[in-house]
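Got a structure for you, written out below as structure tokens; questions coming shortly.
For this view, one protein chain was removed and the others were kept in their places.
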Amino acid sequence: MKQVNIALFGMGRIGKIHFRNIEQHVPDARIVAVADPFLSGSPDGKNSNIFFSKNADEVIAMPEVDAILICTPTSSHADLIEKGIRNGKHIFCEKPMDLSLERTVVLSSMADDAGIKLMLGFNRRFDPDFMEAHKSVRAGAVGDVQVIKITSRDPGLPPIDYIKHSGGLFMDMAIHDFDMARYIMGKEVVEVFARGLNIIDKAVGEAGDIDTALTTLIFEDGTYAVIDNSRKAVYGYDQRLEIFGGGGMIQVENNLHNRNVIYNEQGIRHSLPLDFFMDRYVHSYLNEMKLFVDALKNNKPMPAGGADALKATQIAYAAKMSVELGRSVKLSEVKVKPEKVR
Amino acid sequence: MKQVNIALFGMGRIGKIHFRNIEQHVPDARIVAVADPFLSGSPDGKNSNIFFSKNADEVIAMPEVDAILICTPTSSHADLIEKGIRNGKHIFCEKPMDLSLERTVVLSSMADDAGIKLMLGFNRRFDPDFMEAHKSVRAGAVGDVQVIKITSRDPGLPPIDYIKHSGGLFMDMAIHDFDMARYIMGKEVVEVFARGLNIIDKAVGEAGDIDTALTTLIFEDGTYAVIDNSRKAVYGYDQRLEIFGGGGMIQVENNLHNRNVIYNEQGIRHSLPLDFFMDRYVHSYLNEMKLFVDALKNNKPMPAGGADALKATQIAYAAKMSVELGRSVKLSEVKVKPEKVR
Amino acid sequence: MKQVNIALFGMGRIGKIHFRNIEQHVPDARIVAVADPFLSGSPDGKNSNIFFSKNADEVIAMPEVDAILICTPTSSHADLIEKGIRNGKHIFCEKPMDLSLERTVVLSSMADDAGIKLMLGFNRRFDPDFMEAHKSVRAGAVGDVQVIKITSRDPGLPPIDYIKHSGGLFMDMAIHDFDMARYIMGKEVVEVFARGLNIIDKAVGEAGDIDTALTTLIFEDGTYAVIDNSRKAVYGYDQRLEIFGGGGMIQVENNLHNRNVIYNEQGIRHSLPLDFFMDRYVHSYLNEMKLFVDALKNNKPMPAGGADALKATQIAYAAKMSVELGRSVKLSEVKVKPEKVR
Partner (left out) sequence: MKQVNIALFGMGRIGKIHFRNIEQHVPDARIVAVADPFLSGSPDGKNSNIFFSKNADEVIAMPEVDAILICTPTSSHADLIEKGIRNGKHIFCEKPMDLSLERTVVLSSMADDAGIKLMLGFNRRFDPDFMEAHKSVRAGAVGDVQVIKITSRDPGLPPIDYIKHSGGLFMDMAIHDFDMARYIMGKEVVEVFARGLNIIDKAVGEAGDIDTALTTLIFEDGTYAVIDNSRKAVYGYDQRLEIFGGGGMIQVENNLHNRNVIYNEQGIRHSLPLDFFMDRYVHSYLNEMKLFVDALKNNKPMPAGGADALKATQIAYAAKMSVELGRSVKLSEVKVKPEKVR
């Protein structure tokens, strides 16, 4: 593939980010079409050669399209993936593939069978600091990894309506951390122990979800990761990672608004962490597009594929079960029900 | 009590610290006697008015002694406590009171019944930074506490012989952290989930112990603490605390050797944490003596008493059971067996 | 002005940065022409509507051009500014306007008389952290400013050939810091005391320059700034600012490669500062383009104009004189020689 022609589905805030990143910073790719029911032109009025449509089917069938980017609401991911596969398009899809484990399995296999490359938007893997930590671990900077600790707290509650349809804290939020734990460890999770609380806002509990959670992931060799989630840290988006091993420790610290420190009678004050995920992970979004295009152009494996999506989803299910059952849950208990696989 | 007359039992390294702290920094107390089978004089040759003996019974019976400090090996703690109570002496004892839960219960009640004040050497409670964190929490600096995270890693393995008789990682090491969690939270633990690993040195496993552990403590209101222990952090003694609440977060960071930062081609380098517990907690040992003497002199409750020792010991038992059973254990399952209570 | 049409002169590395920033991130401006003797097309092959020429005169005369960006070598700045003024174009010029004080004065006046807006590329003023510090000072965060300390060290020596034509350390490097001191203080410098050393590489001294300098700037009210320059910090580009006042202090710290911290037996290690000026000041370059275009579009004063260039140049001259004379030099001693003004 000389240049990758991309069609983008869903020009919401994440769609716009991918659009601009490709147009401006990925020389080997270009956007040839955009499908969005509410938009009919370029977001900044400078792009003239792009086909804009309100009809996704029309766009997915365009022969010049090599790959599709799915940035639509979660509920439409699976159908678009399936259509993409049937039309022979490579696929980048924002996480999750689907809330159903069964459909995740099926789509993952379908893509493999059809030789379709599928990448999931686990954006944190592509954050420069986490990538650097991953590289340091692989280079032996801490020896054998014994324990991973992830702190992952949002700056505030999402709308209750979002919570009702998101699949819940483990599926919409902690899933990133589950993927991060696997990414750093390079091993598989076999057991999950999770506790969940509803202590921030009763409305969350009424919507059937928790807002605070602690999850222990046990890996195949007995080592573990512990993940601490909260829907609301008043000081902003708290995204930290600690990797402890026989040879040392790596900490990935928060990314602050600025590097200014103010001293006065009250203390020594640093600025708060970047608190909007698009600011915090601005480099991740660019990196994932570059890697997606590079994998297509140079026929490399995708850096986060269907199997990764499936594993993270399974862990999220296990965590939910663990909270409900009040005991740890083996990943093997999270069964894909064959009758549900179409 | 105008001045507190103290007899000290066991002039090992911790005994020497208490000896000097009282002689030099606690004006309201003085050492009147020292019992140690291997020592017959003052550690620095300056103290002339102190009675030195190799016979503990002789010392414990001295009428001028108001209080005793027990700094002997663990196995003799309980007997000395009992003798102290019978002789009407107030007691400061290094932790633990005893490895047996039953005897801990009995001694605790005996002391209460006899009007004996009993303090346990949970030294970390008296570290200035942890005290300040406790004060900040009580003052509402982080709102309602939702999660506590304790990192507690030793700089190196103790002798295997020590491990064989210490009661194991939960009883000799994590017990401090269990106490810290209760101290900060101000609530009681009802359930414990723990994982233990032997990944640092096989000899530890052969001695029947683990060297790495992760413990989740569930409090009565569902909030939790997670404690990460390792017998060996190559970068030194790692003692951190993070308290997250609805109004913010407090982190207690490590205490480094110095405040010098060296920049060169390799990076920006800070010094390592203080790695000997006596250096790291030098102020704690002084504070605990001051508070012990203050409680005696002014008839105040002891800042860490028999009930605290009992709770921490129970949690350590529960953690051990949790590792063995592979499930979380309710504190109510850790039964004191009545037939074992003499 | 509805949209600002810009012609860019000099497509070297700084020219390319401005080109991309305007094309991608400044909606109110567009590049209509590029003049560069060595280039005849777009740097990334995506821009079709731009006129590329090797002839600067041809481009400067284009009627549709509203403003010019001068990114050529220093020696051509003054002539291009003069041509820009004569052709009625607004001007953004990389610093310095000219090494001659006289010509700087003349061009500055010419632009004013002709109603031409002129902005100089003192990029550090537009760094988000320094802007934030400036804002905090103006908001009274440190009360009245008493002392400013600037650390400004390059990661390595420039080519000796560059040093020969740059005007020397004070003119090519410290001039940024002189401007920063004026920007933060909001007051004028009246006296300069500087020391210069050649201790890094003899070749620098043979080229007639120094490689290490300490400059004290005395402001009109007696307060002062001290600036510490080195051509070579082995740990990278060191760009720090400290502002001390009656109400507190602000420190602007270095911008590190990443936020990862590695602990091992040797210490606690952070990554080095960003060491390439284009990485360190990537946001400054974008901000200065946005502000330049905003000032044109909305008829605002330029944020760093000819008068600022003149002052910084005068201070650089005074610093050089101070080193040569071995005494402090009043700014009033740095005379513009009328016979040199054409």
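So that you can tell them apart, the chains are marked A, B and C in the order they are listed, and the count of residues begins at 1 in each.
Keep in mind that, in the parts below, contacts are C-beta pairs under 8 Å (C-beta built on N, C-alpha and C of every residue); 3 or more make two chains touch, one makes a residue touch a chain.
All figures in this text were calculated on a predicted structure; none of them were measured in a lab.
Colleague: Touch as defined at the start, partner being the missing chain; which of B:114, B:203, B:261 or B:325 qualifies?
Modeller: Hidden-chain contact among the options goes to B:261.
Colleague: Of the residues C:39, C:110, C:157 or C:226, which one touches the chain left out of the display?
Modeller: C:226
Colleague: Which residue numbers on chain B touch the omitted chain?
Modeller: 20, 23-24, 27, 44-46, 128-129, 132-133, 136, 141-142, 247-255, 258-265
Colleague: Could you pull out which residues of chain A are in touch with the chain that's been left out?
Modeller: 233-235, 256, 262-272
Colleague: For chain C, which residues touch the unseen chain?
Modeller: 144, 146-147, 149, 151, 153, 193, 195, 197, 199-200, 212, 214, 216, 218, 222-224, 226, 228, 230, 232-235, 238, 244, 246-249, 326-328
Just so it is clear, only the chains that are shown with their structure count from here on.
Colleague: Closest chain to the protein's overall Cα mean, using per-chain Cα means, please.
Modeller: A
Colleague: Could you give the separation in Å between the centres of chain A and chain B, each centre being the mean of its C-alpha atoms?
Modeller: Their C-alpha centroids are separated by 43 Å.
Colleague: Distance-wise, how many Å sit between the C-alpha centres of chain A and chain C, to the nearest whole number?
Modeller: One centre to the other, that is 41 Å.
Colleague: Where the centres are mean C-alpha positions, what is the separation of chain B from chain C, in Å?
Modeller: Taking the average C-alpha coordinate of chain B and of chain C, the gap between them is 59 Å.
Colleague: Using the touch definition from the top, which residues of chain B touch two or more other chains?
Modeller: Residues 233-235 of chain B each touch two or more of the other chains.
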